[in-house]
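Selected chains from the complex are presented in situ; the others are not included.
In this document, chain identifiers A and B correspond to the written order of the chains, with residue numbering beginning at 1 in each.
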């Protein structure tokens, strides 16, 4: 590795992988700090055509068809791992052994055991690591976190959060890997993991969960003709297979601080394509977020006179993290999208790797492990008919 | 009692009692059915001044200072009981014995035992009875229920509901009866009872609850100087007493239909004076409600073309229950408030008593008992660290 530049690679070229690839391309155009030169070195995917296409579109030098090729390449310093999470451990361990800095997509791993091993491997290495909890880059969520940490609105009291999607609403939607695996590998792992991280990002560690309901609304699905890509329905056959994991999960939780959480994640929330949101009540204030209206957040404190007090919709502007200098047009009210979150995340990891800190660094592997432990506790609580399970 | 007219009385002249008193006054002006004449006969309160003032303002013939005077009065046919719920059983039983029709404010009783006794007394009598779950009169909630019952959007899948208030946010707010009594007598009984009823009104009976967290945010409060009236802070002393019940309750539930609920009720939701709301997802649709914007509801089904599908905000109009003929001005977009709900509720009970059914009758004592059983199960689940408790 060279001090003059950073070679970047992305393993996995599904939609999230492409978002990482695009993110690194844009990351170097953000802010004015002295980031080392970024070389877009390689993307890798078992599907050679997808790898080639992704490399071409986002301007990467070459396409590979194995993650090993990335691990072995001497010109690559920084790698995003964006593949099915049962593969995370093997790839991440090998990359760390090969001396790469590793950004691992969420959820960190399918089991606590895997996540522990990965965390140990990261601790034993001298490289930088992080988990891709991309909503930590939301300017609105960041702004709310700053307010909470500042003490301006007192300690959290109640976090009421949801992540609701509708990609599994259609009973004719084909069977895919999303519907395979045991309890906890469905809505909980896919979107619940984000929700848990947002909750802990704002309110600190969760120490116990209770009352989990894991529900499967649509119990069998037709096999696709050909392969199912992404969330979309494709042509399906007459053969049905059982859905093995949950469409919906809901539970309560307690934070170390004593605050309470009410949480639900669903992939059968009719009509909501991608709805992450929460209401946070604190001792002296409140904050709300709705991903559909990510350019603003709700906020209330005690600063207004009684007769004009109300939840205010705060449009994101230069006063908030990420925006100033983080986009070409960065004045208030220009909005941003989820692709910008990936660019900011890529930028944060490049800064982390190069010893800078303009943006907050990524969630650590320890935090990723904690997230997996919370998810495991949720599943265990469900097995115990909702009884409390402590998170170590 | 006479067939020619109905004599009406209200026991209790706190804010809710006054709302009942006003409701009967307005009820006879609503709709064009042949309701018997309504005589506003009496109001009763231990506080003679409050009784007199209420009688004068709402045009009742006389004020009484005991509920017994109401029970014994031969000119009274219909009575609303709007006093602290530990008193409900004795008063309701006596009124039924005296041959009165009884509208009992929610929650029905402080214990399952009381509610069972009241239900038995009602079953043994020949009069009409009902529980004052006033949000059943919400035109929006009614419209959503009609859609669910019609099958137009399939069976319920997930009911995510809240009732959040802020009347207990201020640590300097004085000790009152609201903060006394064991677990379950706080936010759960006060507002959680409404939330549970709305959930069952839309999705049918709850069969089990899980994962209850009962949290007390502010653990002691100063004694008032003089008496605390309503929710408002008054002058307080230096002496503090412990808060005995919960500020916040959150739990999950399962309906007989298999649908899942995520529920929370809080009296420490900073900045929200009176926020009842929910999102209901069904197999083929969704509906939302927000009490702050009670003149509309959110609705989604499959009727729109894909490129214009979205949650639509449906303004209430003549097509919806209650509005047409139910107010002097009844065209779309005129709005209504919580006082209108009490007028519609009073009207519904008067219709019930006189053998008419223009509006849906009140929740029965059986339904009120079920509500109390759900609340008791929530408390029991909390004692068992969140484990599932079945509702008989």
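The working rule: a contact is a pair of C-beta atoms (placed from the backbone, for glycine too) under 8 Å apart; a residue touches a chain by one contact, two chains touch by 3 or more.
Given the structure is predicted, the values throughout are model-derived calculations rather than measurements.
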Homomeric assembly size (copies in this file), of which only 2 appear in place: 4
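One rule holds in what follows: only the chains that are shown with their structure count from here on.
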Geometric centre distance via CA averages, subunit B-subunit A, whole Å: 41
Residue numbers on subunit B that touch subunit A, as the complex places them: 153, 157-158, 160, 162, 164, 210-213, 215, 217, 248, 250-252, 254, 258, 260-264, 266, 268-272, 279, 281-286, 300, 309-311, 381, 384-388
